[in-house]
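Only one protein chain is missing from this complex, and each of the others stays in its spot.
Each chain carries a letter (A and B) given by its place in the written order, and its residues are counted from 1.
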Amino acid sequence: MSSAHVTPVRTYVLVFLALLVLTGVTYLVALQDFGWMNTPIAMGVALLKAGLVVMIFMGLRYNTPLTKVVAIAGLFWLLILFGLTLNDYLTRGWLGVPGR
Amino acid sequence: MSNAVQPRNSYLDAPYGVAAWLLTKDHKRIAILYLISITLFFAVGGMFAAGIRMELLTPRGDLWTPDLYNKLFTLHGVVMVFFFLIPSIPAVLGNFLMPIMCGAKDLAFPRINLLSWYIYLLGATVTLAAVFNGGLDTGWTFYTPYSSVSSQTSVTTAAVGVFITGFSSILTGLNFIVTVHRMRAPGLTWFRLPLFVWAIYATSLVMILGTPVIAITVLLVGAERALHLGFFDPARGGDPVLFQHLFWFYSHPAVYIMILPGMGVISELVAAMSRKQVFGYSFVAFSSLAIAILGFLVWGHHLFVSSQSIYAGLVFSIISMLVAIPSAVKTFNWTATMYKGSVSWESPTWWVVGFMGLFTIGGLTGLFLATIGLDIHLTDTYFVVAHFHYIMVGGAIMAYMGGLHFWWPKMTGKLYSEGAAKTSAVLVFVGFNLTFFPQFLLGYMGMPRRYQAYPDEFQVLNVLSSAGAGVLFLGYVLPAFYLTYSIFKGAQSPANPWGATGLEWTIASPPPTFNFDEEVIVTEPAYNYKPTREVHVG
Partner (left out) sequence: MANPHEHALPAAGLTHTPGHDAAHAHEHNPNLQHHFYSMEQQLEASTLGMWVFLVTEIMFFGGMFMVYIVYRIAYPEAWVHGSNHLKVSLGALNTGVLICSSLTMALAVRAAQIGSRRGQVLNLLLTIVLGTVFLVVKYFEYAEKFELHLVPGPDFNSTGVIPLANDPTHQQLFFSIYFMLTGVHAAHMIVGIVLMMVILVMAMRGRFDSSYYTPVEISGLYWHFVDIVWIFLFPLLYLLGAHLGAHGG
């Protein structure tokens, strides 16, 4: 398959090492208390790790634009689920109607 | 273009034998397998409906025990939604037509297509096991904590059955998406595709994005019951409203899984029966996508009275109003297509006209329910029941029947009796309105849904409704006879009995196994009707 991209071993190993380092970062950062920032930081690092796996290990970087749209759509739909559900839970009592 | 001779090697003939059918990879054979299965489940669901309507002839709950009545309406819902409506058009007409309409030899993943049918059967078997082993009395909506803690019926088994069946849906949708993106013939750009393909594509998006959420939700309910894990049980700190959010996140888009394919069928039938390009083709195409996407943003309108925050209710209410717009666009455009078209009144047209009237009523009454103030009074009454039956039965099933009739000659190579078909369409239309219009009135007057008994003053309307159900039953049973009869004794169909455009009408009726003998190259837009086209009517 002349058009398929073969990633060099070096790239894979570098990403692997980065993932291990980032896991260490996750742990060390968790030992500190950044207050409300704890979760965003932890999720940010996790997203970075996930991004590396997706782009390099899964090769999304070299896939067609359509495949990338599919992956992003999945993430987006997850955010719809989270967003509109939390839109209920976090707004209870906003409009001053008893019990709602 | 007329070919009166039955081709000797259609997909129906070769290869022979039961094994050849049960191990087939041919999308057309799989469509027929699905056709038989879902028809069986339509009958099962209809049986449960008969039980309900018989009870409701009298105000007292005197025919069945309350527990049995609960099981009847629950199983009617579960069977009709999961085992008939959701698969119907996609698995039968979609499977048969999508590859042909894309100019391909088969779907992208033929073996996965067959797998989806077996998964459907497995899920159906497990669910039937639940039916025969204590039944299910939670309502098709499985609300917690009754379903996850207290109900004494086979909830876990049913939950597993629904879980399994969901994968059939997912695999079907996956197949369609990849097929439309990667298997279109040369020259077949997106805007030359039939609108049926757009509709099925949009439906597939919904199947992919929504079904997994109900899968995990029923799994959570099953885990709560069987493994004592607590998610939705208030006694253990859980929140029943969370279940409702998760359940409706799928189940609202699910109603679009049920209606979008129907709309796709109507687009095809309207164009063919009017001998005219669909008015506003791209608007209709984009409206399918708009419905699919907006449909994911409105689920909270099922939670207006659940203690959901009013602010969230406002958001969901407004978006629910918006989602009516693309449906209206379609309805206007179909009407505009028929206007000054050369409309022929063969049987498919009768189903189309029935659809347009009934779907409009169903859709408009949805707006009543989307208005929070009105919904407080109408929710959980027969108004809701009437609303969704107008869309699901008056809309989706009429579209399915219309499509089945329109493509029957293509699928079987036989012509059915037009007179019988028209009779059936009239019986269904009359029976349907008689059954469900009184229910709007009943709901408005306050009769709650899922109740076995009701005040005496509601009896007249209930009797009308049950009588209508009897007529409806006749309307649905009739095709079972004349369509089956046509297979054995019907006249041979030419390749294009309706004189319609579309790749499926350029190949034999029934088609050969690999659809096209030569490579397909498309150079014309869809619905390229010309005034001098020859018409052959069976």
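Convention: a contact is a pair of C-beta atoms (placed from the backbone, for glycine too) under 8 Å apart; a residue touches a chain by one contact, two chains touch by 3 or more.
In this text the structure is predicted, and so the values were computed from the model without any measurement.
Student: May I ask which residue of B:50, B:121 or B:229 touches the chain that does not appear here?
Tutor: B:229
Student: Just one of B:43, B:183 or B:478 touches the chain that is missing; which is it?
Tutor: Answering carefully, the residue with contact to the hidden chain is B:183.
Student: From the listed residues B:116, B:211, B:452 or B:501, report the one that touches the chain absent from this view.
Tutor: B:211
Student: Out of B:21, B:64, B:109 or B:482, which touches the unshown chain?
Tutor: Of all options in B:21, B:64, B:109 or B:482, contact with the hidden chain holds for B:109.
Student: Across the whole complex, list the residues on subunit A that are touched by the chain not included here.
Tutor: Answer for subunit A: residues 1-4, 6-7, 9, 12-13, 15-16, 19-20, 23, 26-27, 30-33, 38, 42-43, 45-46, 49-50, 53-54, 56-58, 63-64, 66-67, 70-71, 73-75, 77-78, 81-82, 85-86, 89-90 touch the chain left out.
Student: By the contact definition given up top, give the residues of subunit B that touch the hidden chain.
Tutor: Counting only subunit B, the missing chain is touched by 99, 104-110, 112, 170, 174-175, 177-178, 181-190, 208-213, 215-217, 219-220, 223, 227-231, 236-239, 242, 245-246, 249, 514, 518-519, 521.
Here is the rule we go by: only the chains that are shown with their structure count from here on.
Student: Can you check how far apart subunit A and subunit B are, centre to centre, with Cα atoms defining each centre and the answer in Å?
Tutor: Computed value for the inter-centroid distance: 36 Å.
Student: Considering only the defined contacts, which subunit A positions touch subunit B in the complex?
Tutor: 66, 73-74, 77, 80-81, 84-85, 87-89, 91-95, 97, 99-100
Student: Applying the document's contact rule, which stretches of subunit B touch subunit A when the two form their complex?
Tutor: 181, 209, 213, 241-242, 245, 249, 296-297, 299-300, 303, 307-313, 315-316
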